[in-house]
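Here the complex is missing one protein chain, while the rest keep their positions.
What follows is chain A.
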Amino acid sequence: MVVMKMKFPFQKRVKLAQGLWLLSWCAAISGAITFSLGCILKTELRRRAEVMDNSDIHVVPNTLMIVGLASLGINYFASKICQDALDAGRFPRWKNMLKPYFAVSCFFTVLMLLAVIMSFAMKGSLESSLKVGLRNGIRFYKDTDTPGRCFQKQNIDRLQMDFHCCGNNDFRDWFEVQWISNRYLDFSSKEVKDRIKSNVDGRYLLDGVPFSCCNPSSPRPCIQFQLTNNSAHYNYDYQTEELNIYLRGCREALVHYYMGLMNAIGAGVLSVFLLQASVLVSLRFLQTSMEAVAGNENTEIETEGYLLEKPLKETIMEYIEPVMKFFLLTNQVEEGTPGAPAST
């Protein structure tokens, strides 16, 4: 039972070939655009790599780049095939290549769809990676003399100023960490000694934040120390003050930024996917309708084109069988049995 049979008179075949040639070049350009979108995303992720704990999220731009390059190749061959399709003398040389070509193209097209789905679905992984990365960044803020961590202060300051955020969940994260290094604390001062003694772990904790949390839009000069002490500052109410420092947490800000970027890229790549799929479907119709012409002297007869010769399940089994045979065969050889083919 043939899937999606359609009749193709000669003129329709010619129009299909011409339209397909144009479409495949558009799809090639879209493939190049997909590659560059993948590069842009990767660059943006790498810029803030110091506040990310793992690089699981990089699978999205990597896939986009691979798919973009593959799409260029696929569409280049598609245009070449449809150029030769109308010439009965040149078309037969593609005969042997078409089956693996369609298999590879379908694989990469499905991979493109997977990349789009991943760009929406990997929010949780990104969020947990940022949670751990930011927590470490804040913890090592003061370690500007430790090799490997000396740029954490700079990175966190720049991050907070660029994204208008403060801390991991919010600015209170800075109250729980000692962000002033012992090198700059005067241990002979009574106030410092008291504060360190009052803390269980002997850390110097204060209700203050670094200067990079300050909001330039505030009408008054920035209050960064004694934030929770209303009486320490004139005309200041800690609960109602909203413009003094950034209230948003950096994790939320970064997730929002990256998800916005990935959603936009995902939407673009989805349309590229639809374009690519239509190229493949049209090419398949062209191929099957031209194959029916082969052998006939009159090339202008009406032929039928179809998508799949057998139902979907059987076609998939047909493709997977040689692959399975190959794997089973190698397994059997490894086990020691001398080259006996697996029973199908």
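Note that a contact is a pair of C-beta atoms (placed from the backbone, for glycine too) under 8 Å apart; a residue touches a chain by one contact, two chains touch by 3 or more; residues count from 1.
One rule holds for everything that comes next: contacts and distances are computed from a predicted model.
Chemist: Match the chain absent from this complex view to the correct UniProt protein name in "Afadin- and alpha-actinin-binding protein isoform X1", "Peripherin 2-like a", "TRIA1 inhibitor" or "glutathione transferase".
Modeler: The UniProt record for the chain left out of view names it "Peripherin 2-like a".
Chemist: For the chain left out of this view, which of A:214, A:227 or A:254 touches it?
Modeler: Considering all chains, including the one not shown, the answer is A:214.
Chemist: Using the touch definition from the top, which of A:48, A:131 or A:153 touches the missing chain?
Modeler: A:153
Chemist: What is the set of chain A residues that contact the non-displayed chain in the whole complex?
Modeler: Chain A touches the missing chain through residues 144-145, 150, 153-154, 157-158, 161, 179-181, 183-186, 189, 210-212, 214, 216-217, 219-222, 224, 233-235.
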